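The complex is shown incomplete by one protein chain, all other protein chains being positioned as in the whole.
For chain A:
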C-alpha cells in the first residue's frame, strides 16, 4: 500500500501530474478578488476567510476527476480491482496521496494568500487550521464522485456538480469556525468539531461509495 502512495505522489509531481494546477488556480482566484472588490481593507478582511475557503473548495474539486480515470485509461484499474487487498483500502490510500499532492499545498499557500485579503494573524491561523482539517473531506467525498464518473470521457464538471452539494456543509462549518475564531462572542470549538466530524464521516463513506462505484463501472 505504501508503494501505491509513493507512486501516486511521484505521478503527481512529474510532468502533467497536476499537483500544482490546484494551487495555481487557488492563487488565481484569491489574487483577483482584491482587484474586483476594490481597496476597502476592512471589507477584504471581513470576506477574506470566506473567499479563501471558496477558492480552496473549487481548487480541491479541480483535479478530482483524474483520480481513477487515469488508472482506467492505462488498464491499471483492472489490476487494482483484482487484488485480494480490500478495494476500500486501495481507494483510501489513493485519496490520501491525492490530498497530500493537491490538498496540502492549498493549506500551505493559504497564509500567503491571506495577506492579499488583509487578514490578521488569528484569522490566518484559523483559516489554515480549518483548511487542514476540512480539505480531506472534499477529497474523500470527491473520490466517490470521481468513481461514478470514471467511465465518462468528460466527467470533470460532472464530478464537481455531484460532489458540490455534499461539500457545502464542509464549507459552511469551515468558514463559520474561522469567523468564530476572530469574532468574540461566538465559540470556535463547536463548528470546528462539526468540521472534524464531517471529515471523519466522509473518510468512511467516501472510500466505501467509491469502491462500490468502481466495482459497478467495469466493462
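Convention: a residue touches a chain if its C-beta (ideal position, glycine included) is under 8 Å from a C-beta of that chain, and two chains touch if they have at least 3 such contacts; residues count from 1.
Assume contacts and distances are computed from a predicted model.
Looking at the choices "Heme exporter protein A", "ATP-dependent DNA helicase RecQ", "DRTGG domain-containing protein" or "ABC transporter permease", the name in the UniProt record of the chain not drawn here is "Heme exporter protein A". Among A:81, A:100 or A:151, only A:81 touches the chain that is left out of the view. For chain A, the list of residues touching the undisplayed chain reads 1-4, 7, 10-11, 14-17, 73-76, 78-79, 81-84, 218-219.
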